[in-house]
Every structure is written in structure tokens, then in C-alpha cells.
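All protein chains of the complex are present and in place, except for one that has been dropped.
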Amino acid sequence: MQPSPNGKPRWRASVTRRTSLPDWPGLLAGLFLCALILGPLAAVTLRAGGGGWPVAADWAALRFTVLQAVLSAVISVALAVPVARALARRRFPGRGVLITLLGAPFILPVIVAVLGLLAVFGRGGVLNDALLWLGLPRVQIYGLHGVVLAHVFFNLPLATRMILQGWQAIPAERFRLAASLGMSPGTVLRILEWPMLRTVLPGAALIVFALCLSSFAVALTLGGGPRATTLELAIYQAFHFDFDLGRAAVLAVMQLVLVIAAAALALRVNPATGFGAGLDRIQRRWEAETPLLRTQDAVLILLAALFLLTPLAAVVWHGAAGLMEMPAQVWNAAAVSLAVSLVATVLCLSLAMALATLALRRPWVEGFGLMGIAISPLVIGTGLFLIVNPWVDPARLALGVTALVNAVMALPFALRMILLRLREIEETHGRLATSLGMTGGVRLRWLILPRLRPVLGFSAGLTAALSMGDLGVIALFADMENATLPLQILRLMGAYRMDAAAGAGLLLLALSLALFWVFDKGGRDNASV
Amino acid sequence: MRNLLLATGLIATATMAAAQDRPVLTVYTYDSFVSDWGPGPAVEEAFEAQCACDLQFVGAGDGAALLSRLRLEGARTDADIVLGLDTNLTAAARETGLFAPHGVDADFDMPIAWTDDTFLPFDWGYFAFVADADLQAPGDFRALGDSDTTIVIQDPRSSTPGLGLVMWVKAAYGDEAGAVWEGLADNIVTVTPGWSEAYGLFLEGEADMVLSYTTSPAYHLIAEDDATKTAVQMAEGHYMQVEVAAKLAGTDQSDLADQFLSFMLTDAFQSVIPTTNWMYPAKTPEAGLPEGFETLITPGKALLLNPEEARAMRDAAIAEWQAALAR
């Protein structure tokens, strides 16, 4: 419970049992998610006639998975702290654009991003060229550090946004008070910033950890060899080469348990981390207005921007050359991807709204949302395939299933942002609305949706962009007509057409960012105070 | 967006309506076969011109995914033909009992004799390391292991060429394969999940050589007019990949399926293969191979373990590979 300015506990929606929004949509959504996650898992296990106890190779995969995820999470978060601090207290032209662009790595398809990273850190990359020119030895990207580097590239922006939001949650008055008391930067860190970081960091780290658990292509491509085998890769191998459904199911359960444990811990440690909608407020920080700290922040922002944007620039550079060589199928795939992404967005936001409403009173409900990143898309895909195959041609459901799985994968993010804002809305306006008898649909229409609009826009943008880039389960179901853009990129690469694939990668990047921008802007336009 | 979905729906309905009066032959194959730039479109056109039927390709990932899908569907599958398994998969495919003998009697233009009565080859190739033409490449695996030449390879647990390489080393060195792999370990820049990632890394300059096919330089030469890529001749000989098709025992279009298998070995099909699948046709067309193919290397020796042998030693060979690389 947050203290109000006069120190009294604020009234909270959960104080009263009398509810103003119905529970059933949330319960329905929860049941639906359980069925969607556990149904396919059960189908795979049943088909296999049960699973066995994990073998040594599975435990090795588990160890490597956890190791790389822990390292990626710790390093992402450790780097994100100074960057977020610099962004929180500095105003400069292009800050808004930079924060938007920083979101781009998160939505890139993995292989496009990896090629972008290699253009910078690879053997023939910019970095090694520079080292060579300076007469220094080359650096080698392949190995555990390469995997971690790629994961930091993907997740640093996410961690930065989460931590930045923590900073902005510190009331401006406290910094003014600190300034009037003449506190040094060190004291401000100890008295004001560290307590905030202590609550925000574990949540941020655990979310990055959960995301890195299901890493597959990054881990293998940059891992340098069979030591870099993750659970997700082992699942893939069990399905594709050994057709060992029982082992796949066992591995999927291991992964599920791991992510649920991490998620439960994250929620427990920190129920209040957001993902950074509305980060355009800048705090004036008197104690930080020394030339030294200004320079330090400028350098930090510059380094972060270089690290995150140079590979993107490489993607653009490579892609621009290939744009002309893209076959017509790419445009078709782009249209399919757009349709899938929009359907996924609607689905995801509906699920998130329903769950968030229920989670207002029952916080553990948010756990349902996290199941999406807890389960291998391969397992969902194969399970659904087994379930629907006796009834319908799976290819006819390909796009629907892809949209559904993409929606579920983006759900944790949308749910978290919507829930935080919903809580705030109910705390601020809930009592008035209740006293006026605004319940159910009326409350939704006249209070919740208008107040939630910017967050809905941001969540929709993120979901749409994530769905564009996600390979999801399409590969298992798809036939030629309904290939999505990421799948088409893989197919182009598989046919030697690297240039065309790079062009399609650029198209994907542009479409994803455009979708994000349109939704985010749509949410903020005409939004009143 | 609704219009787009509507339009897609309409097109789908229209296609189905037009196809209703003709028998449908369903062929499961890997993705790249059916893409615009693959053999699929030309093959479909040529076969439909003579069969009074509707040939429908269903793309399902890669060869391994294809077999997985068939196993998931079992005897209920809609497939009449499966096209795109290779010799690493045929033993497992045969065990499913889903396939029927092909009944085709043909002479193949392959460096090995082919006697399988169920799986019928439609193309083949040699695995090879592809490099820039000016590279002073080592001529065998031991020399490669001793050299500083860097390579990028694929994981045998998730990729066909990756498995091919493990079999290659095994076929060439038998019990010494583990030692050869230990020698190669420090040459391997990284191991990718699939061919695409590896080839992409190579083209980005991440390694001197990439595991691919002897025919890969033909793509660069013919499609891109780029003669700078070459395949490296290995003294041990080169391991082969033979891609096959087979008829499902449960097909309801048995005659049509037989017709397709015969058609598969005619010029109309075979002449499409070299410049779409970038492999050697199983039966060289009358007009010969396209210009440019004559520049490719011809391995001194073709290596291929028979399917049962390959299946029997696969797991041990992969374990050997894994142990050597994990050090």
C-alpha cells in the first residue's frame, strides 16, 4: 500500500469485497491458458506413453541453460543500472527516439540480430577491424561470452526500461529535498536510489533470466559447440532427430518448472516492476549537475547507444542492398505476418485485460500470464498438432495457432503493464466510480479504457512487434501460402539467398517498429491528462 | 486487414472449387522444395500437364521435420507421396511401416549402385567444405586439423549436413574418428543449428570454410555470376547425400502416386533440379547438366554408409563428436 502525501494509508480497491468488475473473464482466461499450455504437454506425454527420468545429457543442458541465463540476467541488469540512471536524469535531443530504438533488439528475429551482432563483433566485424588497425589481437565472439553478449544485446534495453521506470517512480519532491539538504551524489544513491533499486533489480533480473531460459538459436550459433546445448535445443533435437516425444515432454517439464520457479520468485520479490510505458519524464537532478557526472552520463548513453544501435545499423545496411532482390513471396509473407500480429495483439490484450481485472484482487493470477514464456513453442505446437490432427488439417489452423502462441508469449509483458496501471486507476478513481454505481461494462467503457489507453497502446505496440518477429510454432504447421515473414527469411537463407533474406530482415524490422510506433502513438493521441 | 483476410479466404475457396473435379495427389516435402525459387512450381506445372490431376505440395520444415510430421499423423496421413527424405532417415522411415514399394525400375546416374525397393532417389550431392577460391585449403581431415584454417559446421543433432559430416568422418576413419574430431576441435569456429546459419556466417567472413555441398559454388556461379567460391577436394573422398521419395502404403491415389514416381525420373522433373535444388539430378537429363556444373570438383571417392549401418552407428558417432568437441 502506498502512503499518500499526508501519511494516511490510501484507500485500495482490494479493501472491499464488493467488486465492480466481474471475475468470470479472468477465470475464463486463466482456464484457457492452463488448457493451452498443459493440454499440448499432456497430449505429447500421452502420445509418448509417459516420459522417463532425465538422463545425464539433459542435466548438462539444464546446467548450461541456467548458467547462461544467470550470467545474461546479472550482466544485463548490472549494465542497465548506470544507463537507466543516465537516461533518467539527462535531457537531450533525440532522447525519445533513442528510447524507442532501444526497444528494437528485443523484437528482432534472432538470426537477423545475430548477423547484425557479427557485423560488429564477428571475425570480420567492425570491432576486430579496429583492433587490427590498432595492432591489437582479435577478439573471439564464439563461446559462452558470445551467448551472453547476444542476450545482453537483446535484454539490456528491456532491463533499462524496467529500471528507468523505477527511477521515475521516485517522487520529484525527494530529489528537491535532497538538493536543498545539499546531498552528494553518493548520499542520494544511498538514501534515495538504492532502496528503489533493491526492489526493482531482482524483478528485472528474474524476467531477463526467464526469457534467456528458452534461448535456442543464439545459444547454439554463438555458443561455439555442443557444450552450448540449452533445454530448448534438446527439445528440438528430441522432436526432430530422435522423434522421442517422451524425452521432449520431460525436457519441457524441466523448463516449465524452472521458469515458474523464477517467475514466482520474481513476483514475490517484486510485485511492482513495469516495462516502461511513458518514459518521457525527465527528473531534474541538482546533485548530478557537475561537469564530471554530465560527461560520465553522456559517455554511458553513447556507449549503450553504440552497443545497441551499431548492430541495428548493420542490419539496415545489409538489408538495404537486398531489398531489391526480394521475391514476391516476401511481400505475401509480410501481409500474413501483419495479419497474424494484429490477431495476436487483440488476443493478447483481451487475455491481459481479463487477467489483470482478476489479478487486482488475487495477485497470484499474474502467474498465469508468465506461463507463456515457460513453455517451449515446439511443445505447444506439437501438442496442438496432435490434438487437432484427428479433426482438422493442421495447416488450416496454422495462422490461428501462430497468432495464439505469439499472443501467449507476449502476455507477460502486456499483463504486467496493464495490471500496474489498472491498480493505479482503481486506487485513484475506483471509489468515485463505485459510489456512482459504475460497474461492469460501464466502468470499463467510461473509466478503465479511457484511462488505460496509453498503456494499452504501448502494450499493443510491443505485442504486435513481438509477434512480427516471433517464429513461434509456424514452422511445424505452415505450408507455402501462409508462411510468415520470419519463416520466409529462414527459407530464403536456406536457398542461398542471403541478400534477399537480409532485405526481408530489414523489412521485418521496419514493419515491427512501425507497428510499435503506430500503436504507441495511437494510445497517446488525444489522451487527456 | 479484414479485407486481406477475406481475400485470402476467397482465393482459398476458389482454388478448392477449381480442384474439386480432379483427383488430388498430395506430396509432403520440405519447405525449400515448394518455394518460388525451388523445384516445386515447375514440377507441379509439368506433372499437371500430363496427369489430369491436382498436384498439391505440402511443405513441412526440413527432411527430419517431414518424417516427424508423418509419424505424428501415422496411418491417417493425407500424404500420398513423401519427397525429400535422405539416406540418414530412410531406416527410421522404413520402420514406421507407412511406405509401399515403388515398383520403378531405373538406371541412375549416381556414383553408387541403388537397390532400395521402397525409396526412390530424385537427386544427390556430395558434402564438401566451401571456401573462397584463393584459400590454400588443406586436402584431408588430418591436415585440416593440423592447420589454422577455420571452419563452421552444423550440429549433427539438428541438421542434415551436420550429421553428414559426422558420418563422413566415421566412414573415412572408423575407430579413429574420435581422434580426427579432436584434431578438428580448434578449427571449428562454431556449430550452428542449421545449414542457413552456418552458410550465413561463412558469407559474413566468420570462417574460412563452411560445411555445405560440392554443388554450392554452382549457385554463386550461375545465379550470381560469382566465381570466387569453390568446394575443397578431400583426399578421403566425400560423403554423399541421396534424397529420396516414397509412396505411402495407405494412399488412396495409388496409380497417380506410381505415375508421379515414374515422372520424377523423367527429364521434365530432373532438368529442374540442378538450378533450383542445387543438387545433381538422380538421372542426368538428355541435355546434360547446366553450364557451370562442369566447373565443380569431382570427388575421387564417393562415401555412403548404407541406411541400416548409418542408423546403427549414428548415436555412437554423435557421442564421439560431442565428446571430442566438449573438451
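Order of writing sets the labels: A and B. Residues in every chain begin at 1.
The working rule: a contact is a pair of C-beta atoms (placed from the backbone, for glycine too) under 8 Å apart; a residue touches a chain by one contact, two chains touch by 3 or more.
Heads up, the rule we're going with is that contacts and distances are computed from a predicted model.
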Assign the chain not included in the display its UniProt protein name, restricting the answer to "Cytochrome ubiquinol oxidase subunit I", "Thiamine transport system ATP-binding protein", "Signal recognition particle receptor subunit beta" or "Phenylacetaldehyde:ferredoxin oxidoreductase".
-> "Thiamine transport system ATP-binding protein"
Contacts of the hidden chain among displayed chains | A
Where A:438, A:485, A:498 or A:513 are the choices, the one touching the absent chain is A:438
Contact partner of the left-out chain, one of A:222, A:330, A:447 or A:507 = A:447
Residue list for subunit A contacting the dropped chain reads 8, 11, 15-18, 428-429, 431-439, 441-442, 445-447, 450-451, 527-529
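Rule of thumb we're sticking to: only the chains that are shown with their structure count from here on.
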Residues on subunit A engaged by subunit B in the complex (per definition of touch) = 111, 114-115, 118-119, 122-124, 142, 146, 216-217, 220-227, 233, 236-237, 239-241, 243, 327-329, 335, 338-339, 342, 382, 385-386, 389-390, 393, 395, 475-476, 478-481, 483, 490-491, 493-498, 501
Name, in rising order, each residue of subunit B that touches subunit A in their complex.
-> 1, 4-5, 8, 12, 31-32, 34-38, 40, 57-62, 64-65, 67-69, 71-73, 76, 78, 92, 150, 155, 157-158, 163, 185, 188-197, 199-201, 203-207, 216, 219-220, 223, 278, 321-322, 325-326
